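The complex is shown incomplete by one protein chain, all other protein chains being positioned as in the whole.
Here is chain A:
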């Protein structure tokens, strides 16, 4: 029986799961929660295809193929399965958007998953199965994927609601800067250290902010995000995540 080193969506991040059991789990229709993340089964046909491709070791060393087909080593699953063909992630599952994100930022995250500096039961084993060359190739492919347009809503706009107020005004009585001061107008992302917030699934943003708040995520430079997240309230976390998850769609509404 072929052995599949597939962490995938079901959270079985230990290796050596028989393929049959993978199939069984795939066909379970219910939601599974892992570490506060809601995991849902994805398109079964697509996943089945990905698994088969991985098992058959169809590996071409081009950057696009790593995204679509995975890396050469077992367990280096295709990104497309969770992050989507357009790199926009899967909002209901909290899988983040990757398209257009700085290659340096993505590379740092993958290396941090490898070393354990960033914790994720799904991503850690997967990142460990990638070689440095594969990380360089795949992050270049991802950064080249078109990012969705972000309206340049900056600090001169008048905010409405808790989320937008935090984004555009901060809460300086608690030393919380405006989100857009570092993440750019509309949360578009700035350089290689400040990732885009715009069009990230609210679930993902909430999960990350909470991970910083409880100290389980701490791979940011100089604790820049950690100390801010720790000063935020639960309501602010939800509101600001909601704001940035839809900021790209707001202006097209009539």
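Please note the rule applied: a contact is a pair of C-beta atoms (placed from the backbone, for glycine too) under 8 Å apart; a residue touches a chain by one contact, two chains touch by 3 or more; residues count from 1.
Note that contacts and distances are computed from a predicted model.
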Next item on the list: Could you tell me which of "ABC transporter ATP-binding protein", "NADH-quinone oxidoreductase subunit H", "C-type cytochrome" or "Transketolase" is the UniProt name of the chain missing from the displayed complex?
Entry: "C-type cytochrome"
Margin query: Using the document's definition of touch, tell me which of A:66, A:81, A:123 or A:228 contacts the absent chain.
Written below: A:228
Checklist line | Option from A:91, A:136, A:162 or A:182 whose C-beta touches the chain left out | finding: A:182
Checklist line | Interface residues of chain A (partner: the chain not displayed) | finding: 152, 154-156, 158, 169-170, 172, 175-177, 180-182, 184-185, 188-191, 193, 221-222, 224, 227-228
